[in-house]
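The complex appears here without one of its protein chains, the remainder shown in place.
Chain IDs A and B follow the sequence of writing; residue 1 opens each chain.
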Amino acid sequence: MSHDDHDHSHGHDHSHDEPHPYQPDIEDAPFTERMVMAQAVAELIVEKGIVSTDEMRAQIEFMDTREPALGAKLVARTWLDPEFKARVLTDVKAASAELGIDIGDIPIQAIENTEDVHNVVVCTLCSCYPRMLIGLPPDWYKSRAYRSRTIKEPRKVLEGFGTTIPDNVEVRVHDSTADLRYVVLPARPAGTDDWNEERLTDLVTRDSMIGVSLAKSPETA
Amino acid sequence: MTIRRHHDMGGLDAGAVEQTEHDYAIWEKRVDAIVKVLSTPERKILSTDELRRGIEELGPGVYDNLNYYERWISSATNLLLEKGVITVDELGAKMADVEARWQKDRDTGS
Partner (left out) sequence: MSETKYQAGDAVKVRAAFPPGHVRTPHFIRGCDGVVTQYVGSHPNPEELAYGRDGMPKKPLYRVKFNQADVWPNYEGPAKDTMVIDIYEHWLEKNQ
């Protein structure tokens, strides 16, 4: 399995890992009724000619290509090119296409962290997430605790991620309730003036694009 | 009377955000793919909004006892039954078949 999510800084649970991604779903843990249901539905829609196995496989492989590195590339470019940043802020789809990234049909809006505003994204009603630009969300983003608390006590939630926002900076929480998804453009860390795009990209974490963290500083990179 | 539905949790008290994550398992990716391919503009067999509605209607106990993609497949399967894309009988037979195959694979250690 391509476990190339670059952002495994937090402790996480590997109990669902599998060595062979396209083999039958035999895991160490017993399979659950819903896992059986998923396999049955996948087979039924193929047998009925609604979809082909090739399309199913292509879709799974396509989602595997969606990862935080795509968003990181976009963010790093905004740090280097103000005109590109302006285009990102008005049209993420078009700006992403310039980098060869197709974000699909669900609109994504970029929200920029500045000296005065720190942005953080939540979906209180479900778990909406800019998956086409940064991949599938981490478990905690979908958790009851994150969904309940971020909208009401964002600074405490951010503290839990080791992120302290000074009181003179506005914390702005975005609840993606409807047809748009949000990606945060974290601020460029100090001390990176002579860095090239590749090095800058390594500073842009998934969490910084959700807004629970800042971009990495050069010292910790 | 103010109805607050179970999934609508913004602002409620909750414990610490446990910073858990896992690499998605193939069965979870498959559920994701099922929903995506069935909701393409060409097919429109499912919509995201229907899927969400179905998840909300699982009710409080089930909603919390199932994980994310278990909720998705529960809702998607109910919708496919409702719409007549699959029948209860077909689903039951196929699930029994899958379970038997997996059990056999496990028993033979393959």
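Keep this in mind: contacts are C-beta pairs under 8 Å (C-beta built on N, C-alpha and C of every residue); 3 or more make two chains touch, one makes a residue touch a chain.
Just so it is clear, the structure is predicted and the values come from calculations on it, not from any experiment.
Chemist: Counting the whole assembly, list the visible chains that the omitted chain makes contact with.
Modeler: By the stated touch criterion, the chain not on view contacts A, B.
Chemist: Among A:Ser96, A:Ser176 or A:Ser213, which residue is in contact with the omitted chain in the full complex?
Modeler: Considering the complete complex, A:Ser176 is the one touching the chain left out.
Chemist: Would you write out the residues of chain A that touch the absent chain, in ascending order?
Modeler: 107, 109, 124-125, 151-156, 167-168, 170-180
Chemist: Residues on chain B that touch the omitted chain in the whole complex?
Modeler: Contacting residues on chain B, toward the hidden partner: 1-5, 8, 10-11, 47-50, 52-53, 56, 83.
Basically, only the chains that are shown with their structure count from here on.
Chemist: If you average the CA atoms of chain A and of chain B, how many Å lie between those two points?
Modeler: About 21 Å, centre to centre.
Chemist: If we count contacts the way the header does, which residues on chain B are in touch with chain A in the complex?
Modeler: 7-34, 36-38, 41, 43, 45, 52, 55, 64, 66, 68-70, 73-74, 76-77, 80, 85-86, 90-91, 94-95, 97-99, 101-102, 105-106
Chemist: Where on chain A does chain B make contact in their complex?
Modeler: Residues 1, 3, 5, 8, 10-18, 21-27, 31-45, 48, 50-51, 55-56, 59-60, 63-64, 105, 122, 124-127, 136, 138-140, 142-149, 151-152, 157, 160-161, 175 of chain A touch chain B in their complex.
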